[in-house]
Every structure is written in structure tokens, then in C-alpha cells.
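Only a single protein chain was left out; the remaining protein chains are all shown in position.
Residue numbering begins at 1 within each chain, and the chains themselves are lettered A and B in the order written.
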Amino acid sequence: MRDVAVVSFAQMPSVRHEESRNEVEMLMPVVAEAIERSGIGRKEIGFTVSGSCDYLAGVPFAFVAGLDSVGAWPPIQESHVEMDGAWALYEAWVRLQYGDIDSALVYAFGKASMGDLPKVLTLQLDPYYVAPLWPDALSMAGLQARAFLDAGHTEAEMAEVAVRSRRSAKDNPNAQVRGDETVDDLLGRPYVAAPLRAHDCAPISDGACAIVLAAGNVARDVCDRPAWITGIDHRIEAHGLGVRDLTTSASTRTAGERAGVGSKPIDVAELYAPFTHQELILRDALGLGDGVSVNPSGGALAANPFMAAGLARIGEVAQRIHRGDASRGVAHATSGPALQQNLVCVLDAEGGK
Amino acid sequence: MAGDEVLVAPNILEYPYKRTVGPIIGRFLTGLRERRIEGIRATDGRVLCPPVEYDPANGESLTEDAFVPLADTGTVTTWTWVGRPREEHPLDHPFAFALIQLDGADTGMLHAVDAGERSEMRTGMRVRAHWRDEREGAITDICCFKPEQDA
Partner (left out) sequence: MSDAAVEEGPVRSIRTPQHFVYQYSPGQATSRFLRGLEQGRILGQRCPQCGKVYTPPRGACASDGVPTTDEVELPGTGTVTTFCVVNVPFYGQKIEIPYVSATVLLDGADIGLFHLIQEVAADKVHMGMRVEPVWVEPADRTPSLESIKYFRPTGEPDAPFDSYKEHV
């Protein structure tokens, strides 16, 4: 296996509604910053891959316009996934294993504000048995949250996750939701999809981020402290909610084991948990103890640029390693209803041989 | 000089999809049209409802001879309350989405429960399917489930 590292990360502040710029106008400065920080020239990058979802804009092939922000002339090697950018990064990592190129640009973006995201996400569901009932994304998460509570947890535990997220987000200039509320403050508010309250749910966010990956000596040349990817794996569970155990995340557990999460201590974890109960399920699935700093960025509850939020988790861990604030971290991304599909990426300052 | 405000316009995305269902899903939906609910026995003996073409545990093909008749009553295994129904939701007054494990099945089916009030909902409650008067062979042939004692 070739050593591949994150050598740069850039993101834009997530906002409820990016009113004036289109996706390309939004993306250009983010991509430019990631490339500039990487120390690798734009035209030297060997492969470009993006993650986005055309259904956020309601325009077929909307993602193609994103290439205007990259400057795809002369023609470049490029790919795209209709998924969160974390899976685009997985593809870039696989591509780099081939050995003929040494760097890749990964970017992700979305303006969920343009449409009705909770309704759009019903398009992910079984089209025969489930989608005709149109259970929106909050309801799907609510089904899992109720099962979580029935398994012996409390709404207060969920609210604590939100409290921590909002407080941590105060230190994150790119976050959207920040605050100093207490558990009691939050529990006094109404349900939006009982047992979920507004604070239990990630916001709608417009946003974008980009990462540059580099392999071996190229990474060592351009970056003082590369965030080496020492393990990366993703797993998916069965489609039907009714055949899954919603109170655990078997796919995250397996992906975490395959990525080698537990082989050395973890300093920091960025988990893509758009619902409070999911952060607790994921912590357990990854075996993260109390000593781990979870979602110091505030996580998805503070900013949820849909399609970029998972890639941002990888970036947030990587940049903490770059700055020397952490040595080893785990980043997680999710896709599908109630944690159906999960990607785990382990980053380590000491990963490059 | 041209004005500086960005333009905004509604963009309507509409698809009239018609999906062929195949023999397994087709048989289940045909049963619904006749007010009959069936499950399918997986390779480990578990009965899955709604029935699927491939065993989710191992990918084995499941065939029509594995169909099992089920009751139209069952137990709620988890639920969530919809206090403000959306236009596309199955009911236009507050209701619950729930996973309902029908008697004879080992897995839950997602549907709506018309319980009246959130306080009436609880995991473990018994519910019964209520059928539409005019059925077409779709999951919505079941209008919703209601608490068994209300039936």
C-alpha cells in the first residue's frame, strides 16, 4: 500500500442560505485555497474527484458545473460520486494506490437551501414499500432515536451532545450553529419529530470544502506534518430499516476495525452525526473512550453542508494534525437513512514510513 | 449598468415514474390489493415483511414458494411522531411513522399509525391494518394502522 496523506484542507463558512453566489462562485475560492495551501501546482495535480448531489439543485448533471472551479483545460483526469465527498476521497485514495500519479484534489459542495432536503432524501428509500409513504429524513432519524431511547438512553443524553456541539462551535469560524444553552434549556423546547427536537437535528447548510491528497515523498516535500491515512474503509447495511438493529452501527464497527481505529490511542474524532443520538451510537461503535475529543469543530450539528460535511470531518481531523494539535484521529462519514452506510478514515502524523 | 440583485426563479422537478415490480414484490402488492399481507421466509428461517427478493444476510435469491401468510395485526417496534404532516404524508392530521412487526413476521414494516395523540403511542403497542376502500396494489392500499383496541 502506498502512503497517502491529506496535505491541505479548505472550507467555506457554512450558512443557512448562500443568497447570491451559485455553486461555482462558492466553490472557486475554496478549491483555490486548498490548492494554494497544498504547495502543489494546479496543473500538476494528477486526479480530481468531487462529491455532490444533483437533487440538491434539482438540475440533472448540476455537478458538472463544479469543474469550472477547477480549470479543466488542458483536459484532466476526473471523477465524481453522487455522494458525500468523503467517498470521493476514498476513490482518490484508491486511485493513488495505482502508483502513476502522486496527488489528487477532492472537493465537495452543496446548496441544500434551494430545495426541501428532508423531502429530497426520501428519494434514497425503497421505492416500492417505503418512499410512497414519503417518510421525511427527520422521521427516519426519529425512528432510530426512539429505538435508542428504548434501549435505555435518555433525551438528556441526546441534549448533552447538542450542548457540547454548540459550545465547541464557538471556536469554529466556519460553524453555523453556536450557543451556550444548557440541557434544561434545550429539553424545554418542542419536538420536531418526537423524540427529536430541533437541537437534535443538524441544520440545513450551504457550503463547500476541498482537500488535496499527496503520496509518499511528494507529501513529505510539500507538507511539514502530513496527516497520513493509515486506514480507510466503508461498509453498508441492509436497505430495509426493519431488518437492521438501529441502536448500534454494525457497519461503522466493521469499518472502524478494518481501518484499524483501535490499534493505537485516538486523540480526536470527527463523526458525521447529523442527529444527537447518532453521535452516541457512533462513539460506541468506534470504541471511543472518554479521553477522545469528539467533534471539536462542533460536528454536523453545528454545520451540515450536505454532501461536504463528511469530507469536512476528514479535513477537520487532518488540519488538527497539520497544526500539531493532534497526533492521531478518526474521521467518519455517513450516508443513507439512520446510519445505513458509514466510512471511517484514520489519520496519523506518524503514518508515513 | 445592470442591477446587482441575483435572480431567483422556481424550478419544478417532476417525474411520472412507473416501476415494474417483478414477481416477489408483485405478489406482495397483489396480496395487498386483496387485503392480504404476506411475508417471505429467509434462508435462516426468519420471516421478512415486506418481502424482499434477496436475503439481506447472504444475498441468496428468495423465491415465491417461501411466501408465508401473515395477520393484519402486529406490534410497534419503534415510532416517531409527525406533529405537522407534510402534504405528501399518508395522513393529513398528526400521526406516527412506525416500524410494525406483523404477527408471524420477524422484521418490521414501515407505515403510518393513526393514534390520534402522541401520548397514545408507545413501543410495544398492538395495531391493526386499515385498508383503503379502493386498492390498486400498492403499499398505500393500507391506509394506515390503528391501535388494535380502536379497530
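The criterion applied here is as follows: a residue touches a chain if its C-beta (ideal position, glycine included) is under 8 Å from a C-beta of that chain, and two chains touch if they have at least 3 such contacts.
Small disclaimer: the values here were computed from a predicted structure and weren't measured.
Screening A:A65, A:I101, A:A250 or A:V292 for touch with the missing chain picks out A:A65. Hidden from this view is one chain, which touches subunit A at 19-25, 28, 31-32, 42, 55, 57-59, 65, 67-73, 113-116, 119-120, 123, 127-128, 131-132. Subunit B residues in contact with the hidden partner, per the touch definition given at the top, are 2-21, 26-27, 29-30, 33-34, 133-138.
Criterion: only the chains that are shown with their structure count from here on.
Subunit B meets subunit A in the complex at residues 6, 11, 13, 17, 19, 21, 25, 29, 48-50, 52, 56, 77-83, 86, 88-90, 97-99, 101, 107-112, 118, 123, 138-140. The part of subunit A that touches subunit B in the complex is made up of residues 19-20, 57-59, 114, 119, 127-130, 132-136, 138-140, 142-147, 150, 191-196, 238-243, 246.
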